[in-house]
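With one protein chain held back, the other chains of the complex are shown just where they sit.
Let's turn to subunit A:
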C-alpha cells in the first residue's frame, strides 16, 4: 500500500484527526505553531492580489476624493469633504449633472431589471424541459453574452440608426411610415437600451436559473402531482421556493450590473437626448478620465457605491423576511 492511500484510508476512517488531537494534548508544540500560521499562508496569495487590486485602490480612492486631484499636476490641494459637499449643493453644475446621470442610471435599473429577472426565468423553464435540440437553443440564447460591448454597440448602431438603419428600413416596408428615432428621442432611447441589454445578457441569468432548476429535488414535483397540484401550483409552491437563493443572487447581481451600465449608452446614444441617457458611470468616466478631475470622480463613485451597498442590503433583508414568512 502506498503512503498516500494509507493517509486516505486513515482520514476516511476518522483516525487521523483523533491521533492529531491526542498528540497536541501531549504538548506537541512545534506542530501546533506550524498549524497556526498555515491558513494565513494559504490565504496570502489571494490576500496580496486582493490587497493590491481591490483594497488599496479602494482606500486610495477615498484619499483621492478628499483632494482636488489631477494625476498629472504637481499640486493636489486638500479639499476635505469639499468634493462630497459639492455633490449636494443644488447650485453647482457638477451636482446637477451628477444627479441627472444618477437619474438616468436609476431609470435604466428600473426599466431593465424586471425584464432581466423574468424573461430569463421563463426561458430557463422552457430550456429545462426535454425536447429535441434543447442544447442548441441553450447555446443560441447564451451566444450574445459572449460578445463584447463594442461589438454589440456597432451592430445595433447599424440596425437601429434612424435614417440609414436596417430596422427602420424593414419597418418602412411593413408600412410603418413614421421614422422611429431609436437612438435620439425618448422614450425610444430607453426601449433601445433596455432591449439591447436584455438581448445581450439574458443568457447569463438563464444559465444561472437553469443550474438552480436542476438543483430542485424532483420528488417534490412528484409529491405535488400526487396531491393533484396544477402546473401553476407546482411553479408557485415548488419551483419558486426552490429557486429562492438563486433568485436572490440573480436580482442582486442584475441590479448591480444595470447600475454599472456604461458601454451601451456610450456607444449607442452618446448620452443623448439632453444627457438623458448619460449614466452615472459614464459621467464619472468623463469627469475622471477625460477631464482628469479624479478627486471629484472618486467622490461620485463612492456615493454611487454607498447607494448600491444600501440597495443590495435592502434586497437581502427583503428576501430574508419573505423566507421567515
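Going forward, contacts are C-beta pairs under 8 Å (C-beta built on N, C-alpha and C of every residue); 3 or more make two chains touch, one makes a residue touch a chain; residues count from 1.
Definition applied: contacts and distances are computed from a predicted model.
Asks: UniProt name of the unshown chain, from "Heme exporter protein B", "Alpha-ketoacid dehydrogenase subunit beta", "Extracellular solute-binding protein family 1" or "NADH-quinone oxidoreductase subunit B"?
Replies: "Extracellular solute-binding protein family 1"
Asks: Hey, which of A:47, A:85 or A:240 is the one touching the hidden chain?
Replies: A:47
Asks: Which of A:88, A:137, A:236 or A:289 sits in contact with the chain that's absent?
Replies: Of these options, the touching residue for the absent chain is A:289.
Asks: Of A:74, A:90, A:175 or A:228, which one is in contact with the hidden chain?
Replies: Answer from the full complex: A:74 touches the omitted chain.
Asks: Quick one: which of A:144, A:203 or A:271 touches the chain that's been left out?
Replies: Of the listed residues, the one touching the omitted chain is A:271.
Asks: For subunit A, which residues lie in contact with the unshown chain of the complex?
Replies: 29, 32-33, 36-37, 40, 43, 47-48, 51-52, 55-56, 59-60, 63, 68, 70-76, 93, 161-164, 179, 181, 183-185, 269-275, 286, 289-293
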